[in-house]
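Read through the structure below, which is laid out as structure tokens, and then see the notes.
Of the protein chains in this complex, one is absent; all others appear in place.
So, chain A:
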């Protein structure tokens, strides 16, 4: 028997917590790598600016980690609280990566503590940089392990169900399911991409707000270059994700592409609206869906007509897919133009309007992350474990989920405001110019 009200509120609360956590988690995965690169460049070039860049990013990072940790703790417990039936089954088969994730956190947490409190403690800067490697590795592996769990939800394997009993469980096979390679790679790379563009956005913003310091220019050029690399990688791996879907979750792809009838030479539908089952105002790219799905312009792509009515995911995921892909392509173009512009000394990349576009890039990337996750998760519905357990059967039977939803919504508002206030105060009170002077004065050098 399903408690409809508990189910409804459990879904909303899960969506809310995950959508909030993912912002901090993405930043938490990507920023350590960016700090590492900046510090490394700084040491290589013996350039104080890059070192300071790493230092200031670290300070902001600590704040986002804190919120990432507490919201992650929330979702970790909530999975059991809101989806006890699902977690009972999942615990039997996919607990291994979940467990290993805690080791990754542990590793990250320990070295982050050390890294934070050992600035300038070593004669040799490289030693300090070494301490950052476990932080970056730990953060990325958290993402790898948790995404393995999510991949399992999309393509469960590694066990058999006989009369409702789990037999022949193989945790390793469950971990390395067909959804895993593309999903893990796409999630990790988009986290790097988003972090790079968020940092670029901050640098561009400071340049717009009157500071013309070379420090910000170096930051901007470094992060845009990194963003270019990772956004190209994201698009390529995204293409592979589409091929994965065509093979293993064709209903998700068909719903995302509004592909109603099974056919060959399938066109890709971009944008448009759905009006009474009819697609209007859309751009149709001939053959493109067949290419996305099978790398062959004539290949047949399964349409929604092949699936029972009650197993078709909500069709609005098409809009989410469009948002994600549009932003992905846009960010590749933007960072590419910036890169060429730097090389060729095109003056317009230093114009105000162009910098505003870069400022916009950070929030847009985060929006793409949200849209991507919503597409992937809503596209899995009605299943929580595809083909095995319906979302409705996984939910709690408890009656108080609605109050918890209100409490947690309040919590996230407080945390969001706290983060914004603290981060902006932290950097406004201590602008780069002043910090550079202070540091030079400390060393008795020439303040310049």
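Quick notes
Going forward, a residue touches a chain if its C-beta (ideal position, glycine included) is under 8 Å from a C-beta of that chain, and two chains touch if they have at least 3 such contacts; residues count from 1.
Simple rule for what comes next: contacts and distances are computed from a predicted model.
A chain of the complex is left out here; the name its UniProt entry carries, from "Acetoin:2,6-dichlorophenolindophenol oxidoreductase subunit alpha", "ABC transporter ATP-binding protein", "Heme exporter protein B" or "Cytochrome d ubiquinol oxidase subunit II", is "Cytochrome d ubiquinol oxidase subunit II".
Contact with the undisplayed chain is limited, among A:95, A:299 or A:378, to A:95.
When you scan A:208, A:422 or A:436 for touch with the missing chain, the hit is A:422.
When the whole complex is considered, the residue among A:112, A:155, A:266 or A:325 that touches the unshown chain is A:112. Touch with the hidden chain on the side of chain A covers residues 1, 55, 58-59, 62-63, 65-67, 69-74, 76-78, 80-85, 87-93, 95-96, 98-103, 105-107, 109-114, 116-121, 134, 166, 169-172, 396-398, 400-401, 403-404, 407-408, 411, 414-415, 418, 422-423, 425-426.
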